[in-house]
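Only a single protein chain was left out; the remaining protein chains are all shown in position.
Showing chain A:
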Amino acid sequence: MRKSDLFLIFTACCGIIFILMLLYSHHDQATAHAELCDRARLARELMLTDLCLFTEARYTRHPSMADLHSPFQDHPFSLEHFPSGSFISPPALSER
């Protein structure tokens, strides 16, 4: 088999898997819908306001509830020392 044919078959296979990946992401959303509904129901029942992403500091566990200067609460020049704190950008300014 010619090298060009091998390359074209490889690219076509990857391309097909790529398209299947996009389609699967839509299909899987339908199958994961029940789990997602459970999470949403739990958030509603417990009146949760944040996702559980980082548990190391209270302002990274509940970023939407944290006061604006909580990372620097120890003293005014206290530098951020929790790694997840460096992921989180400052909260968006209030629209009000």
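What we mean here is this: a residue touches a chain if its C-beta (ideal position, glycine included) is under 8 Å from a C-beta of that chain, and two chains touch if they have at least 3 such contacts; residues count from 1.
Rule of thumb we're sticking to: contacts and distances are computed from a predicted model.
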The chain not rendered here carries, per UniProt and among "FtsX-like permease family protein", "Electron transfer flavoprotein-ubiquinone oxidoreductase", "Insulinase family protein" or "Sodium:proton antiporter", the name "FtsX-like permease family protein"
Even though one chain is not shown, chain A touches it at residues 2-8, 10-11, 14-15, 17-18, 21-22, 24-25, 28-29, 32, 35-36, 38-40, 42-56, 58, 61-67, 69-70, 73, 82-92, 94-96
